[in-house]
Structure formats: C-alpha cells, structure tokens
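This report concerns only the one structure given below.
Only one protein chain is missing from this complex, and each of the others stays in its spot.
Up next, chain A:
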C-alpha cells in the first residue's frame, strides 16, 4: 500500500507520483504532431493573445538569456529568439522529445537558427548552473509537472538575481456563469474535438481534467512566494480562464 504523499493527480485520477511523468509523456507523445493545430482550434486562436501578453510582461531585450520551459512546439521561444538577437540565447526545454522535435523543426522552418538551444529536461531538476537566465517562461506546462513546488524551486535556482519567472497557465474563471460555460466546453466539447480532429479523446480529456485540478490564482501565487519568488503578482486573462503569474528572484 502506497503512502498518501506518494500519490498525485493525473487529471481526476489519483496515481503514484512516479507514474505521473510517464503518463504525461504518453499524452504529449500522442498529441505532438497535431499540437499546434489543436491549440488554434480549441482556443479559437486566443492562445496567441495570451502568449503575446506573456511576451509583453517579459521585458526581454537583446543579449539576454531566456529559458522557455515546457516550451513544447516553441511559440514563445521563436519570439524571444528574435528579441534577444545573436548576442543572446534562448533555451527551449521540454521533458518530451516528441514535442521538442516538433518545436525544433518548426523553428528551423521559420529560419530561427543560431541562438536557440534545445534541451530535454525535467522542470523539477533543471540541468543548468545557478543564476543562468534573465527570464524563464513556462506556458501551459506547470500543471503537468508532478512536483510543482520542486519545479518552482528549481526555476528560482537557475534564474539570475533580478530575473523573472512568468507562469502562463489555465486558472479559475472569476465569474460563475463563465466558469459553468467553460466547464461545459472543456469537459464536453474539448474531448470530442480531440477525438474528431486528432483521433485522441483520452489525451484531451486528461488536458481538460488537469486544467480543473491546477491550483487557482491565489494558491499558485502563494506557491511561488513559498518557493522564494518576490513581488509575485498575477493578471487574469479572458476572465480568469488563464492567468499570467510573474515573480522575481531578488
């Protein structure tokens, strides 16, 4: 019999902590090829606006070092690469080699080469020296991580003093009617769309469930402060369906 703290959530299921990473890997291996298409279809393209806002809040400029963690297909990394220029560097890191491969091919097709590195890495144990990055982003990645507190501490370690972390993640809609409509969408429509377009209902069911299980705005803010981030604040986007949290390492 496993101890209570050896278990975690995989969507609504309770699973052993050491199983979750493999199960998440299964989901993203399965969706990698169609990930960008599904992102556009399911969010009606709004994920691009959420990512734009993330860039706006990053303050990233030429010559800086940026980590796009759980970066998947590299939407943010592509933008950052152009902002930091040849004197800067962007690291696109993801635990999943299928997602990384799709990201690498996409960026190469966009002509983005030279200042982007691709690293297969687990957010909980980042393989970088202390004080490496000016900015770290993790977009729609944190909810898939088994030990979020460990991941936040690991990010703090590799941030330079004065650097900032931006967490873009699904959150809790602020208005009850919106919350109901959103639940209806994510539990009924999203898995169906996953089935029709990507022929993969289960993965999209997991995504919907994992969104619901992710900590709300204030809980995540507390977690970031607990991990050691300062001046933590968040912005609700699209009525709190998504929130962008920002915190600094001092």
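Here is the rule we go by: contacts are C-beta pairs under 8 Å (C-beta built on N, C-alpha and C of every residue); 3 or more make two chains touch, one makes a residue touch a chain; residues count from 1.
Basically, contacts and distances are computed from a predicted model.
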{"item": "Record-based protein name (UniProt) of the chain missing from this complex, from \"Carbon-monoxide dehydrogenase small subunit\", \"Sarcosine oxidase subunit gamma\", \"Branched-chain amino acid ABC transporter permease\" or \"SCP2 domain-containing protein\"", "value": "\"SCP2 domain-containing protein\""}
{"item": "Option touching the unshown chain, where A:17, A:62, A:117 or A:188 are the choices", "value": "A:62"}
{"item": "Full-complex contact with the absent chain, from A:48, A:108, A:125 or A:192", "value": "A:48"}
{"item": "Residue touching the undisplayed chain, where the options are A:20, A:65 or A:79", "value": "A:79"}
{"item": "Contacts of chain A with the absent chain, listed as residue ranges", "value": "46, 48-49, 52-53, 55-62, 79, 82-85, 162, 228, 230-231, 238, 248, 250"}
